[in-house]
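Shown below is the structure under consideration.
Note that one protein chain is taken out, while the other chains of the complex remain in position.
Coming up: chain A.
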Amino acid sequence: MPWRRWAEIALLAGPGVVVFVTFVIVPVLMAGYYGFFDWSGYGIPTEFVGLRNYELILTDNAFLEAMWHNGFILVMSLILQGPAAIGIALLLNRKMRGRDLIRVLIFVPYVISEVIVAIGFSLMLHPTGAVNDVLDRIGLGGLAMDWLADPDVAIWSLMLILVWKYIGFAVILMLAGLQGIPDELREAAAIDGASYWRTQWHITLPLLGPTIRIWAFLSIIGSLQVFDLVYVIWGQYVADIAGTSTMATYMVANGRISGEYGYGSAVAVVIFLISLVIALVYQRYVLRRDTEGALTEGVA
């Protein structure tokens, strides 16, 4: 290849590669390196501690609880959002007046930043906030509670907010998946005498499989990263007490905030490895059935 061609390649791809490597690849590799040190973030890390950071993380109850919360969020997100999103998508896939507008409106929560969502909900869910007020007015005052501070309730409140924010995305994905299913299949089933629900169960749902599996993958990865909402509503220390801390809030509190950059990096590595193992297992056993899809190709 002539030198000129190489110069073009360097000129065009160079800047993007440099920025990407500097701010994504190198920091990720450095996290692996810093994780072996006891380091306050200044100068070159010198105090090599081997796997001690990892030992501390995996024996710290605060981390194990945070991990448990992530696991809870992961499972409940799938259980609460999946069936609801499929149901709503089936509903909106019919010909109905204002369908486009409805689709846009249920997507609004997804576009609002998590910080705004967090502040809005923390005001509404306050013991003297709007939610308890509404419950009172419709005669359900007995259900009023301290949604954010009560450790038995707080994580469910977090789930409620997460579902509110992210179900629109799930619905939109399912709708896109539904549109790819030829009507002829459903019509054929209807002609053969299958009821609406039987048709959905035996024809639509299996064909929607690839979409559901991709959505679940995104939801799982997202559940392992939850940070903004918890950090803004509870802050790290309250989150510990209220039982809503996540691995990411643990990382920030015990890394950056306490000036332990080696330890914080080790927590990042743990989060990454957990995500990686789950992603690989998921790809190996679930996504492998779908041969197509940019995401599966991209990651594998």
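What we mean here is this: a residue touches a chain if its C-beta (ideal position, glycine included) is under 8 Å from a C-beta of that chain, and two chains touch if they have at least 3 such contacts; residues count from 1.
To be clear about the criterion, contacts and distances are computed from a predicted model.
Taken from the listed names "Cation/acetate symporter ActP", "L-lactate dehydrogenase complex protein LldG", "ATPase" or "Carbohydrate ABC transporter permease", the protein name that UniProt assigns to the chain not shown is "Carbohydrate ABC transporter permease". Among A:F36, A:F63, A:W234 or A:Y261, only A:Y261 touches the chain left out of the display.
Only one of the listed residues, A:I212, A:A248 or A:L287, touches the absent chain: A:A248. Listed here are the chain A residues that touch the chain not shown: 1, 5, 8-9, 12-13, 15-17, 19-28, 30-31, 34, 41, 88, 91-96, 102-109, 111-117, 119-121, 123-124, 126, 128-134, 137, 164, 168-169, 172-173, 175-177, 179-180, 183, 187, 196, 211, 214-215, 218, 221, 225, 227-228, 232, 248, 251-252, 255-256, 261, 264-265, 268-269, 271-272, 275-276, 279, 292-295, 297-299.
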